[in-house]
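Pasting a structure below so you can have a look.
Every protein chain but one is kept in place in this view of the complex.
Order as written gives the chain letters A and B; numbering starts at 1 within each chain.
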Amino acid sequence: MAAEAALRAARLTVIAGDAKIVDAASFALSPGEIVGLVGPSGSGKSVLALALLGLVRPGLRIADGAVTVGGVDLLAASPAAQRALRGKQIALIMQNARAALDPLARIGAQIVRVMAAHDVGDAADRRERAIALLAGVGINDPERRLDAYPHELSGGMAQRAVIAIALASDPLVLIADEPATGLDVTVRAQFLDALWRSARARGVSVLLASQEPGVLANYCDRIISIEAGRITQDEPVRSYFARRAPHAQATAPAQRAPATADAPLIAARGVSKAFGSARARVPAVADADLDLFPGDSVGLIGESGSGKSTLGRILVGLLAPDAGDVRIDGVTLTKSNDATRRRLRGRVQLVQQDPLDSFDPRWTLGDSIVEPIAAHERMTRSQRRARALALLDRVGLPHALCDAYPRDAPPGQLQRAAVARALSTSPRFIVLDEVTALLTPDVRRALVASLARVRDEDGATLLFISHDLESVRGLCARVAVMYLGRIVESGPAAAIFADPRHPYTQALLAAELGEDVDNRRIDRPQPHDLAGDGPVRQAAAPGCALAPRCSYVEARCRTDAPPLRDLGAGRSSRCWRAEALHTLRTS
Amino acid sequence: MIARLVLRRIAIGAMQMAALAALVFFVIRLMPADPAARFVGLGASPEAYAAARATLGLDKPLLAQFADFLGFGAARGLIDGDLGRSWVSGESVAREIAAALPITLELVACGVALAVLAAFPIALLSARRPGGGADRAVLIYGLFAGSQPEFVWALGLVFVFFAQLGLAPGPLGRLSPFAEPPEPVTGFMTIDTLLAGRFEAFSDAVAHLALPAATLAIVLSGPIIKMLRDSLGRALKSDHVLFARASGLSENRVSAIALKSALAPTLALIGILFGFMLGGAVLVESVFALGGLGQYAVRSVLAFDYPAIQGVVLTIAAVSLLVYLITDAAQALIDPRVAT
Partner (left out) sequence: MIAKPGRRDGLFADPLFIAGAALAALAALSAAFGHWLTPFSPDEVTDIVSEPPPPIADWPNLFVAALGGEGVHWFGTDAAGFDVFARTLAAARTDLLIAVAAAAISAAIGAPLGVIAGAVRTPATEALARASDVLQSFPVFITAMVLVALAGRSWASIVLAMTLLYAPIFLRLTRAEALAVSARGYVEAARIAGVPGWRIALQHVAPNALGPALSQLSVTIGFAILLTAGLSFVGAGVRPPTPEWGLMIAQGAGQIVLGDWWPALFPGAAITLTVFGFAAMGQSLEARYGR
């Protein structure tokens, strides 16, 4: 077995100055094997992945070790021989596909020049080969895409183009560094499926660096763990998850029943908002209805660009709707943002996606946390400090953070500090906008647990905007699903997760990569995956917005737009075939 | 798509020129200068002074003067492409500028070209190892080159190459004093001498152009090198260059990719510097007595020759806008993202 390894790394060491970023890493990939490389950010995953190709970013140096690919030691080879191996025997798929593509060259030219560098085929038929490659990674209309520039491609398509380039000269080994992290969940799952299938079909070995347990569980045969530059474990995927399971379960908070009351705290009716110039208005939210009752916790899910964040910002009075009518805690939103905000001050709060961006780099965290109170109350220095410390206690953060600056705190703590700031005014309503998106899975669970505590102790109403279904499942009693600015389904969380009544919800749930090794996405048939690479905006098309991508589509869907229909039991869906979906899906 | 970009820019440029024309006209008339007094000299009789004001049209109301300038009065004006007559020489300003502009264009074009030629190898050297010795030396040079007034560089070059070494001709014009200038066709001395088939005059013209162009090149190379170095450094650190390496492309190929992505922002800077130097070259022109647009401007300003001042400012602005347009279009050709 040892002799036939597709790739073997021995004592691979990468240094930055005196620090060892990767410390004597040794492992092997068998032919056709898909191996996960897992570790927290900063553990040296990406550096190790690059070093396997003999490459480092500026400031780093490969100090020691050997990387044997196809029987040749890549690191010991001459620069020319290294180049010949790269792309030919071992290829890379980078995290940010848009950035990995040369912005000034057409996709076709980028594929062809890699082929030319490795003498694949002859000049005449390289274009044909490139078309076949693009088709092979699931790009529709490959002939036209060949002449596109990277900025003309969607994120999903760019990621596929990067795979096509990596596969251009039939490598033995693929190194994939957090592939498709920035993509929408449905597109991402389909992309990883395509990667998995291409690799299996060609017998390519893949090293898949990822922090996502779901990705590892669904696509990997073996898991290598790395921490602070050292490989700590190398084990089959089942044993990795067997070790991890209890830890993962412990922190998941319990779900609650949906809150009900006579009068909603927040009532939005027919809310619409469009952005852009007068000539090119892009609707962000269209005709949205949403009620939130006191003590409610509602998950607003959907992909990026679906209008979730815009709706959330309208509901806290940061944006004025173009049309429709919103009442927040008895205050009717007006066209004037400033007036509304003054009246709402303190009663509504927002926690943002990027914790580092949400704190002024020149302010201490303590000052930032009490800013909402200090804006309206005169407080002495010591009063401010006492309030800040009390708030830090509420979210379980150490007092030392009070005098720290944002750059000194890790993202997880910063995000909790942002929650503390939101709590400072004892708000009735908090919008949490993708607050878990930039956090690692463990930190994410801890944050969700403390949010659940906040909800239970303060009785605040939460709108949890996310595409992270695990967190939504853990926190929210009700769920609303958005697609292209419209709410397409809403209802009790448990019911929706068990039995989605809209094809888009269904695809969204199917795209979730669970941590269950025995229930992998690739083992299930996915006949109802959505077509295409993400939402297609059709300006004046009648009919359902999902129709171009939907597998359940029928004639009516293309001509008449379905309304949000009440299905009983607190559920509603914007699909003509909502009632029939359950039977259609299983048949 | 590039055609649309060009059309949009022309439309914006036309509006900018209109605003500029109005602004120039009124600003110089708001100034506490008295061109009529300058015209007749001190101690002239009140009658002579009044006569001068009438001759210059200064006795009319300001708005009437503006209408005349624009061409809505009796005579031809800006909308007919007529910049009026110089108060000093009585000649057509447009014609005088047409004679002076090629001199400046020739000088600036040669200076910019030399600077760009020098900048590329230096920036490549510097970007290869950021923070290295070569990189630091280049940074200091860039700061130093831009810290000398052009005329100090120019005088230094004259001192060394003319006064000391005798290699260059004296700073007294575009040709040797007794050489007969060729028939002006393009106004560019180097091209006109070639058109006339006079090769000894051509080399004389080149010799006279060498030091002034070198002066400009020294001053301009600093910012160009800095921009190229920064954008090359960024490109070499970028993901797409790393991916190109990871795909096994040759080092030359990778360098070409990085250079191409560094070129687009540098082009924009070159356009701006070109526009800046159309007026800024005046210092070099005066040291070498070239008689270009800048020197024409100095003469007009010191003589309070309003039509000439207006003409020069508008001409420089128009040519600059044209140059920006060309560099932007070139940028759009390189970078498809700019065109949209």
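Please note the rule applied: a residue touches a chain if its C-beta (ideal position, glycine included) is under 8 Å from a C-beta of that chain, and two chains touch if they have at least 3 such contacts.
Here the structure is a predicted model, which means the values were calculated and not measured.
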Of the chains on display, those the missing one touches are A, B
Missing-chain contact among A:316, A:402 or A:493 belongs to A:316
From A:113, A:421, A:486 or A:549, the answer for touching the chain not displayed is A:421
Answer key for B:57, B:71 or B:279 versus the chain not shown reads B:279
The one of B:287, B:323 or B:338 in touch with the missing chain is B:287
Touch assignment to the omitted chain, from B:57, B:170 or B:187, lands on B:170
Note that chain B touches the chain not displayed via residues 16, 19-20, 23, 27-28, 31-33, 139, 143-144, 146-152, 155-156, 158-159, 162-164, 170-171, 275-276, 278-280, 282-283, 286-287, 294, 297-298, 301-302, 304, 309, 312-313, 316-317, 320-321
Note that chain A touches the absent chain at residues 316-318, 338, 341-342, 344-346, 348-350, 352-354, 357-363, 368, 371-372, 375-376, 405, 407, 418, 421, 425
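Assume only the chains that are shown with their structure count from here on.
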Distance between the CA centroids of chain A and chain B (whole Å) is 51
Residue set of chain B touching chain A in the complex reads 130, 236-240, 242-251, 253, 257, 260-261, 264, 334-337
Touching chain B in the complex, chain A uses residues 50, 53, 55, 57-58, 79, 83-88, 91-92, 94, 96, 99-105, 113-114, 117-118, 149, 151, 162, 165-166, 168-169
